[in-house]
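Below is one structure, written out as structure tokens; the observations come after it.
The other protein chains are all here in position, but one chain of the complex has been omitted.
Right after this comes subunit A.
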Amino acid sequence: MSSSAQCHNVLNVMCPMHLILDRDGLILFAGPTAQKLLPDQSMIGRRFLELFDIKRPREISTPEALRETAGIKLHLQFRRPPHRDLKAVLMEGPETGQMIINLSFGISVVDAVQDYKLTAADFAPTDLTIEMLYLVEAKSAAMEASRQLNRRLQGARVAAEEQALSDTLTGLRNRRGMDRMLADLIANGEDFALMHMDLDYFKAVNDTMGHAAGDYVLQQVARIMLNEVRSHDTVARVGGDEFVLLLRSVDRPKVIDQIATRIIARVSEPILFEGQICNVSSSAGTTLSRHYEVVTADQLLGDADVALYESKSRGRRQHTFFSEDLRDQSGGAKTPLPRAQAPQI
């Protein structure tokens, strides 16, 4: 075997992606993997610099300049589609003027194995490319498993929020929290007042000044309510601008009326949000648990709602106690909540 043929054999096994150039930069020989870059044609006889664009170091356009780069890392781009980036290193060969270039796909190997249908046999046995491809797949599989865990955790978080008893915007109890509190009060046979309150003109604030202003108003209203009630009372936001107050140990209805009136007055004061004035007011209706022989949540909420409706029809910014007359007036036309049992006052 000639020394040149032996050299080819050695290089084919140890660096299958090599090229041998003559002094003029013509390709004399291409290793089996290098040849795969041009699947339909032979590389032999082509000009190296016509096939590969040297990105770094810059301005290598002659075989002489190319020879100067011996030993340093070259960044190349193949001039044919899909224009993959390659890494390379050049050394002068044993024969005069000869240059040997070893190529590598670098990080683009993940795409290159698909582009050129490469197999394990296209890489030197010591090459870590196969291990790298293995790692890429193993990491994606592990990452996918982690992503699934994150998705499930996210789902659990949403479910937990749904089960939460507080309203995240105002910190008040939410509808669920109020329902629970109300059920407890009824079960314990406590004497309490249920006040249904909603904001007037809130929609206008939301529509003209934006949701941020609306949210701010709700937070301020919540603060006012919490300031006006006593520590053993419960305030809940049960809908967009609807609130339910559960006021405990009420001996005198007058105290309830005072609380309602103070809240209504303070809510009606202008609220300043980012230099703009938000004007809302509120209306309220209350029913007292002591007026029922059989107390149900639906009944209380429905009757408080009837009283609230009365406040609104009397020109808003009012507080009304429920009475049987009111229901007779509303004539059953307005049945905000289902009635479970006939009222017995």
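Quick note on the criterion: a residue touches a chain if its C-beta (ideal position, glycine included) is under 8 Å from a C-beta of that chain, and two chains touch if they have at least 3 such contacts; residues count from 1.
In this text, contacts and distances are computed from a predicted model.
Trainee: Considering the UniProt annotation of the chain absent from this complex, which name among "Oxidoreductase", "Transcription initiation protein", "Heme NO-binding domain-containing protein" or "Cytochrome c556" applies?
Mentor: From the choices "Oxidoreductase", "Transcription initiation protein", "Heme NO-binding domain-containing protein" or "Cytochrome c556", the unshown chain carries the UniProt name "Heme NO-binding domain-containing protein".
Trainee: From the list A:Thr62, A:Ser146, A:Thr208 or A:Asn227, pick the residue that touches the absent chain.
Mentor: A:Ser146
Trainee: So which of A:Leu51, A:Val89 or A:Ile130 would be touching the chain we can't see?
Mentor: Hidden-chain contact among the options goes to A:Ile130.
Trainee: In the full complex, which of A:Leu49, A:Leu66, A:Val113 or A:Cys278 touches the chain missing from this view?
Mentor: Here the residue in touch with the unshown chain is A:Val113.
Trainee: Can you list where subunit A touches the absent chain?
Mentor: Touch with the absent chain occurs at residues 110-111, 113-115, 117-121, 130-131, 133-135, 137-142, 145-146, 148-149, 152.
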